[in-house]
Each structure stands twice: as C-alpha cells, then as structure tokens.
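Only a single protein chain was left out; the remaining protein chains are all shown in position.
Coming up: subunit A.
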Amino acid sequence: MAFPLLTVTAAVPAVGAIATAAVPAGRRTAAKWLALGFSLATLVFAGLDAARFTPGGARYQLTESHAWIADFGVRYQLGVDGIAVVLVLLAAVLVPFVMLAGWHDADVLDGHAPSRNWRPTQGFFALILLVEAMVVISFEATDVFLFYIFFEAMLVPMYFLIGGFGDRAGPKGEGEQAKQRSYAAVKFLLYNLAGGLIMLAAVIGLYAVTAHQLGGHGTFSLPQILQARASGQLRLSSTAERWIFLGFFFAFAVKAPLWPLHTWLPNAMGEATAPVAVLLTAVVDKVGTFAMLRYCLQLFPEASKWAAPVILVLSVIGIIYGALLAVGQRDIKRLIAYASISHFGFIILGIFAMTSQGQGGAALYMVNHGVSTAAWLLVAGFLITRRGSRLIADFGGVQKVAPLLAGTFLVGGLATLSLPGLAPFVSEFLVLVGTFSRYPAAGVIATLAIVLAALYVLVLYQRTMTGPVKAGNEGIRDLRARELVVVAPLIALLIFLGVYPKPVTDMINPAVKDTLSDVHRTDPAPQTNASLTAAAKESAK
C-alpha cells in the first residue's frame, strides 16, 4: 500500500490540535511554538502533495479509498486534482502566517483565570489547527458525504474562534463588544448551518437517486458517480437534478458568500480578530467556491447550465454591491469584508461563465485572493491592534510614524485592486476575458468594479496613512520583526505570482479542462475579423 500522503496531510494538523490543547496551563509559549511547528509540518506535507502531483496525469491523484459507513454508501475516499492540490497548499501556506500574526491574540484572555482548566492560548491555536485539518480534508475528499461532514463540522471550531477570541478593538465598550461578537458568531453559524442542512436534504436526495438507479446501493463516490453517468447507467431526471443542485449550491453560496446570502460575512470579519478573519475568508470560504467548481459543475452539469444565467446576474450584483459598500465603510475590517464579497463575486462569475479562461481564472483567483487578503488584512490588523480602534476616522498620517507598516498596507491594497504586476491582476483579467467571450454584458459591468476597487483602496490609504499625524497616532510603532516575517513572504508571493503564475496555472488548467468537458462546454470560437464578416454575410442571406 502506498504511503497515505493525503491522509497524513490532514492528520498532522488534527494531531497538532490535540497536542496543543493538551499543553498544560501556564506553558502558553510552548503551546504556540508547538502549534506553529505542526502547521509547518503540514506545509511540508502539502508541498510533498504538490511535488508528487503530475499535472495532466490522472484526474484524481494520490488517491486513497477505504470502507467507512457501508450502510450509507460512504467511503473514506481521498484524491486531489490540480485545483485541490493548489488550494491545500494555499491553506498550508497561510496558516503559519495566521498563527504568527495572532501570536498574542489570546494572551488578553489568559489574565483572569477562573479555573485551572482555562487555557485560552492553547484553545486558540488548537482551534486554528483543527480548522486547517478540516479544510484540508474537505479539499481532498472525493466522496460527497465525507466532504459534507467536514464542510459542516468546520463551522464549530470556526464559530469558537470568532466568538471566543474576537476583536477587542471595536468602537464600543467591552460589554457591548462582547454582545456584538457573539451576535456575529451566531449569525455566522446559523447562516452556514442552515445552508448545510439544506444541503443535507440534497445529499440524501442524491443517495436516494443513486440507490434507485444503481441497484439498491447508493453511492457518494464522486468518481463512481461520474463514471456511471458517463456510461449512461445513471440518468438524473432534470427535475431531480435541478432540485439537488439547488440544495448543494445554496450551501456553497452561503459559504462563499454570494450576494444576497453574504450578510454574515461583514459581521463575522468585523468582529473576529484579523488573523481569524483571514482564516475565515482566505481559507475556509474557499471551500465554498471550490465546491461549486467540483460538486455543482461535475455532478450536475445540466442544472449548472440551467442556473448559470441567474447565478451570473447574482455574482455581478455581488461584485458591484460589495465594491460600492466597501467605498462607504467607516470600519477598516468591514471595508475589507465588502471588498472580499466583491471578489467572491468575481470567482463565482468565472466559474459559471464556463469558459476555460474564466474557470482557470477563478481557480487562480481563489489562490490570489487568499494571499492578497491575507497580506492586506493582517497588516490592517497590526494597525488596528496598535491604535485600539478599527474606525477609519481614528487614523491619519500613519506613514510618517510607521513607514514600513504604511508601505506594506499599500502593497496589500494595490494587490486587492488588481494592479498589474501583482498576483490578483492575472486572475481578474482572466475571469473578465473568460466572461466577456460568452457573456459580454456581464463582463462589461463587472469591469466597473475595478474602478470602484481603486476608489476604496486608495481612499482608505489616503485617509489613514497620509496627511498630518492625527491625535492618538503618534505612538503607532512600526512593524516588529515577527510582523515582518508575516508580511514579507506574503508580498514576495504576491509579486512572484503576479509575474510568473505559470506553476499554478499548469496545475490548475488540466483540472479545469476536465470540469468543462463534464459540463459539455467548449470555449466560444474567437471572434476574428474573418469570422465576423462571415457571420455578417450569413445574417445578410
């Protein structure tokens, strides 16, 4: 039996979570280093996954398959395609930075220890590792049920991270702040849980349909379902397919989040600490868009095509709406949250445009959005912690007192507005081109968001960083060594992927091609002069 690389990649952070949680109270520095060590080990294994993966080889590689719950037709079945392997790597890369950035976030809570079991630092780092483990396994799963279990279960640690370790730098007093925090955590959980439960009905529906058609025993295995459909053994009626598709899509759209199901995100990101917000939006939410690409499109190609126009309209609304609201925000973290909603709109637009450029761009966008949001938001978090406030109005002239902080904040912002030369530009461009070739109107409207992005990023920079130093900002210290260790590699990564995205696109593209062939979609023929005249002649006849 081959070495179960994928299982180990997911198991390392899970074991790390248990080990970190077991560190005795009073040894919190040891707990931090232990957790960081485990997250780095996960990175090593994720790197090995990527190294062992052959782009253009078999569709699912490094596969593992074991019986699990036979009664439900569930197997413990793992395998990665190009997109999954890249996203596992993204999660593994970002988590150590999240930990470093949040190094002291739980220290405040350690103060009043009402019980000898009260170990907030251990809990904080263990929960981060637990989220990482669940995210990794949901990227790796090729069994719908296995995916579903971790898709749902990851809500629990994430919920505790938001509600238990939230931002203490809010505009209101601690009592009010605690209320807002638990409101945000509950809203996050209820939205996602409701999405997940609707999906549960669809998952059961999928089982019932496969059991009905494949002779009594339903299956959740993605490869098996795809094969059965390709061979004509499994035929979903279009009504069934559409209902089940909607159940799945609803859950993913809440998670991603797609307008109008996005309202939990600004609350959650606003109230969580910056590192947790990064974990949420850059890592956890990617499971939603990833699942659209993998499960919605591959399992339900006809329904996906059926629903695509509506989804495109929603994502274009989300793109513009998110950007507009970002312009109007007074709170730095909520601004970044609305910017993310706009970007998730781009990702979903790319996925459902169903062109190779659009989907390739969307998959690349997931990676780039992860890195750029991490860079921008983590620096913003450093800024907020220093001032003890997240209101834009409380800042001004920071670049004079903390030039490095201001500079890295600008780079993160510029990446977000898709400046050429930085990573997100490539993916945004690909998504827009891919959309334009099939849905020109959607492409044109979405492009407007680039202008709005420039507005919210630059105005934010101008208000907080330039001008005379505002009262209360004199004491803002520049980045420390630990924070530089967080920011510098992320910015390097942004520049590298902006100039040379080929290593990632090489991984992604074969998987995108497979997905498109599942949907029976080919790219529209390029419109050259010759083809245009031919078409004109055709219509003249």
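Rule of thumb we're sticking to: a residue touches a chain if its C-beta (ideal position, glycine included) is under 8 Å from a C-beta of that chain, and two chains touch if they have at least 3 such contacts; residues count from 1.
Note that in this section contacts and distances are computed from a predicted model.
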{"item": "Absent chain [UniProt protein name; select from \"histidine kinase\", \"Class E sortase\", \"ABC transporter ATP-binding protein\" or \"NADH-quinone oxidoreductase subunit N\"]", "value": "\"NADH-quinone oxidoreductase subunit N\""}
{"item": "Touching the absent chain when the full complex is considered, from A:Leu36, A:Ala185, A:Val287 or A:Leu314", "value": "A:Ala185"}
{"item": "Residue, one of A:Leu197, A:Val310 or A:Ala393, that touches the chain absent here", "value": "A:Leu197"}
{"item": "Contact residue for the chain not shown (choose from A:Val8, A:Val156 or A:Leu214)", "value": "A:Val156"}
{"item": "Touching residues (missing chain, whole complex) on subunit A", "value": "67-72, 114-115, 117-119, 148-150, 152-153, 155-156, 160, 163-164, 175, 178, 181-182, 185-186, 189-190, 193-194, 197-198, 200-201, 204-205, 207-208, 211-212"}
